[in-house]
Every structure is written in C-alpha cells, then in structure tokens.
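Quick notes on the structure that follows.
All protein chains but one are shown at their positions in the complex.
By letter and in written order, the chains are A and B; residue numbering begins at 1 in each of them.
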Amino acid sequence: MTVRDRLGEGDPTGARPATPSGPGTPATILDEEPAHVDALGLRLAYGANKVFDGLSCRFAQGAISCIIGASGSGKSTLLKLIACLIKPDFGDIWVGDQEITCMPESQAMVFRRRIGMLFQAGALLDSMTVFENVALPLREKTRLTEKEIEEEVHLQFEAVGLDKVDKLLPGELSGGMRKRVALARAMITRPEILLVDEPFSGLDPIAVRVVEALLLDLRERTGVTMILVNHDIPSTMRIADQIVFIVGRRTLSGSVEEMQQSEDRRVRAFIDAASPGEIDPSVWQGQESEL
Amino acid sequence: MNPVIGLGAWTVKVIGAFGRMTSFAVQTAVASMRPFRGRRLVEELYRIGVRSLVIILLSGFVVGGVLGLQGYTSLARFGAEDLLGSGVALILIRELGPVVTSLLVTGRAGSSIAAGIASMNATEQLDGLRMMSVNPLGFVVAPNALAMILAMPLLSALFILSGLLGGYTVGSQLLGVDPGRYLTGIETVTTFEDDVAGSLLKALIFGVLVALISTYHGYTASRNAQGVSDATTNTVVIGSVTTLVVNYFFTALWSS
Partner (left out) sequence: MTNTTIRDLVVGLFVAVGMVAIAYMSFSLGGLSYAGPGGLQIFATFNEIGGLNKRAPVVIGGVKVGQVTRIALDDEYYARIEMDLDARLNLPDDSSAAILTRGLLGNQFISIEPGASEDLLEPGAEISLTEDAVIMERLIGRVISNLGGDGS
C-alpha cells in the first residue's frame, strides 16, 4: 500500500480545507501517519530578515514530499535545517527519534550519514573527476577496497543511467548529467532520507521526466524518504505523496488531492499560475501581514 | 559619527576579527590532523607551489639583475666593484627575497586560494562535503594552508638564488666584475645566524600569515559572485600590507 492510498482512505470527505498551521499544530491528514521528520515551531532570522517565524511541518516515512513556495520563502533553508547544516534560532527538529537542533558539529557529522542531499547545482567538487566525486563518501566513511568501491560506484551509475563518465570533470557535464551524478553520490551511502533541492530547474521537459522516473524508481527500490523542493507544479502533481506549501512564514500541507481542491487563495494562485490563462497577482500582496 | 565612538567601534571590530581568525586557525589546525590528508596536500602544493615557480624565478632573476646594475654603478665610483656580490646577497637574503616572494605569492596563489574556497562555498560544494560527513576545514582549508606554509620558504629560497644569478649575469657577464670575487663576496658576507636563518624564518611567517588571511577570507565570504570577488581583493590587499608591516617589525627586532 502506498502512502498515496493511505492518504486517500484517511480523508473521507476529500474536501478538508487546508488551513494555515500554527506552531506545534501541523493541520494535516498526516497527523496519524508516522512522521520521519518533524519540525516544530522553527524560528530563523538573518538579521532583520525573518525567514521562519514559528514554522512547523512533518514529512511522512517512505513518502515523496514536495516543498513548494515562492522564491526566497525559505525552501532551501528548510532543507539545510533538516540536514543540520544550519541551526534554527528556536524550535525543534526530530528526525526519527533524534532531536538535531542541539547537536554539536561533531555529532552532526555522524548524524548526516543518515541523510543524502542533492543540491540545486549538484555541489560536485570541481577539481575531481566524476568517479572520484561519487567514490568520495565511500573512501571517507568505509573501509571498502578499491575494487569494491569501483563496483559500488558503477552500480550507482547504472542506477541513474550513466555510462562512461568516470574520467570526466563535473564542468564537462550537462545539467541533467550533473544531477544524475549528484544523485548517485547522494545515494551511494544508502541514506534513509534524501533531500533534493530543485531537481528539475534548468532541465528540458524530457530530462525532467527522466529524473522523475529515476526518483520514483529509487523510492521503489530503497524505500528512502524523499523531501523535494520543487517549483514545477505539474511535476509535483505527478510524483508527490504529500505537498508542503510554505506561505508567509508558515506551512500548509496535505496530499496532492487536498491541495488541488484547496480553497486557500494562495494555494489556488500557485496552482493556477502553472496552468495557461490569466492570473491575479494581487493575491500575493500583503501575505506577510496577514499571517 | 563621533570620532571617539567611531574609534571604539573600529577597535571592537578589529578585535572581533582577530578572535574569529584565531578560532578559525585553531579549528583548522585540529582538522588538519584528523585525518592528515597527504594526497590533498600534494594537489594543493602543485596548484600553489609549482604553479608559482615560473613567476618567482623570473621575478627573482630580474630583481637580482637590477640590483647588479644599480649596485655596480654606485660601487664603481669608489672602485669597490668587488663588493657587488656582498651587496646583492645581503639585500636579497635579508629583505627582498622573503618580501617580494610573499607579495608575488599572495597575488598569484593567495588570491586563487581565497577565490577557490569562496566559490566552493557559493556553489554549495562545502555543504556537499559536510553532507558526506567530511569536514571542509580538513578537506579544503587545511591542505591549502599547509601547502602555502610549506611553499613560501621554498619559493623564497629559489627567488634568492635566482636573484643572485641575475646579479651575476648583469654584474659579471655584462659589466665585467670578476666572477670569483662576486661569489666570494656573497659567501663572505652572509652568515647563517644573521642572514639565512632570519630569511627562512621570515618566509615561514609570511607563509603562515598569507595562508591564514587567504583561507579565512575565502571561507567567510558571502555566498555570491560579489563575495568571491571581495574575498580575492581583501586577500591581496590585506596580505600584501601585512607582509610589509610584519617585515618591518621583524627586521627591527631581528637585528637588535
């Protein structure tokens, strides 16, 4: 049974309005589901710029969750918080039964082995070949022999559909290939959570479908919990089990169906903007003061 | 603003920067040992040391040549051309060798370290390393810093020898100073304790300072193109001025 099925059953009316969630009360159908990542009352400010002011959200175990929201609403920041790359000013983040916001860096280093991250531009090391890049996590954190590493790396390359790229430098790859290499690197340590930042930005429509298929296949094979930042509404509708919508400094979340049927005008505006036709930009004005 | 308040604010800022730099240096030193990354060190030695070699040798030769020319014209007036070797050697070993090498390496390699680390930060490569449980201080910063510290004395020594050769070429081959006397002049006047040790120590200190300045500015740059370019500029300006100021105090203390 997939998460999508469960969501459908757990929502008898099918018309539950998605309301803005307050701190500690993520108003979502996923309340009953086991959450893999649970963020509570996050506050984070860069100087006067308050990025989050009491944001809460949960991400279900084994699901594909998509975070959507306007540019600069803090989607990448949320991923980095979950990866313990930055710390919130206030609030807790539970990953499984571990609270990560109070960890010292040495412990965070160990914690991050549970997490893979696919950065927006790939974050491949420019000075190393593609092979060296993907082999690096194994070289650093395992005692595998050179031969075992090579086998493992080629297995990952195969899984993401890459061939004969070992000796290339990241600068010599196309955008789609970079993403695949980065995906191979993120997955090679078999993490339990995969964080993906805008996997489809800068890709042509066919490459988008290819990467989508890769991610779905990956989830199928490994059962990894995926948290995606995804601007692309049609693509989100195709692959997401759960959508987390960042508006203002809060979140709205629910299944794809719930979001599609949502009457919240900001959600509507976002979804409508992805379809052909006129939109009314005024819905986005004043959202900060409203929340 | 009230100048007194301005001075106070400036002092607080400078002390804060020193504190952060010190803590950065300590963290990097710790990270450089656990584990020690010899392979990465070799890579950075290539980028920082080997790639600076040509500019160092060329500049050394030309600087030595100018010293030979100027020294000869001055000394010839008193019929003291034999002192040419001594003069060129003392100036090169005590001052110009370490100082000019440090200025050149700051421009050539220090800027490249700063820009490299800053752009790795901007393109999330450092975060990528953290996600692989690799400490960027150990993987990126420490090898860069160590390579700089190691390369500086080596490059400075090569600059000096190249300069002595330049002085020899101009003085002996072009202007006719006796080659043997040029060499004897060098040997007689230089001593290990007074000149060579100080010269090597100077180069080592410059290496440490430029390494710290360039890696710190790269690591703390803001994550955009402007940040990368600021890091580069700051490294070159602060690195060069630091070299000159520290050189003055070192010379003053060393000779007393």
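Keep this in mind: a contact is a pair of C-beta atoms (placed from the backbone, for glycine too) under 8 Å apart; a residue touches a chain by one contact, two chains touch by 3 or more.
What you see is a predicted model, and the numbers here were worked out from it, not measured in a lab.
Engineer: Wait, the hidden chain, what does it touch out of the ones we have here?
Structural biologist: Even though it is not drawn, that chain still touches B.
Engineer: Where the complex has a chain not shown, which of B:Ile93, B:Leu146 or B:Leu209 is the residue touching it?
Structural biologist: Selected residue, touching the omitted chain: B:Ile93.
Engineer: Which listed residue, B:Leu67, B:Ala142 or B:Ile160, touches the chain dropped from view?
Structural biologist: B:Ile160
Engineer: Which one touches the absent chain: B:Met33, B:Leu53, B:Ala225 or B:Val241?
Structural biologist: B:Leu53
Engineer: Thinking of the whole complex, not just what is shown, which of B:Ala25, B:Val66 or B:Val196 touches the missing chain?
Structural biologist: Reading the full complex, the residue touching the unseen chain is B:Val196.
Engineer: Pick out the residues on chain B that sit against the missing chain.
Structural biologist: Considering the whole complex, chain B reaches the absent chain at 42-43, 45-46, 49-50, 53, 78-83, 86, 89, 93, 150-151, 153-155, 157-158, 160-161, 181, 184-192, 195-197, 199-200.
Methods note: only the chains that are shown with their structure count from here on.
Engineer: Between chain A and chain B, what is the gap in Å from one C-alpha centre to the other?
Structural biologist: 45
Engineer: In the complex, go through chain A and note every residue touching chain B.
Structural biologist: By the definition above, chain A touches chain B via 80, 83, 85, 109-110, 112-113, 115-117, 119-121, 123-127, 136-137, 140-141, 185-186, 189.
Engineer: Quick check on the complex: what are the chain B residues that touch chain A?
Structural biologist: It comes out as residues 43, 120, 123-125, 127-135.
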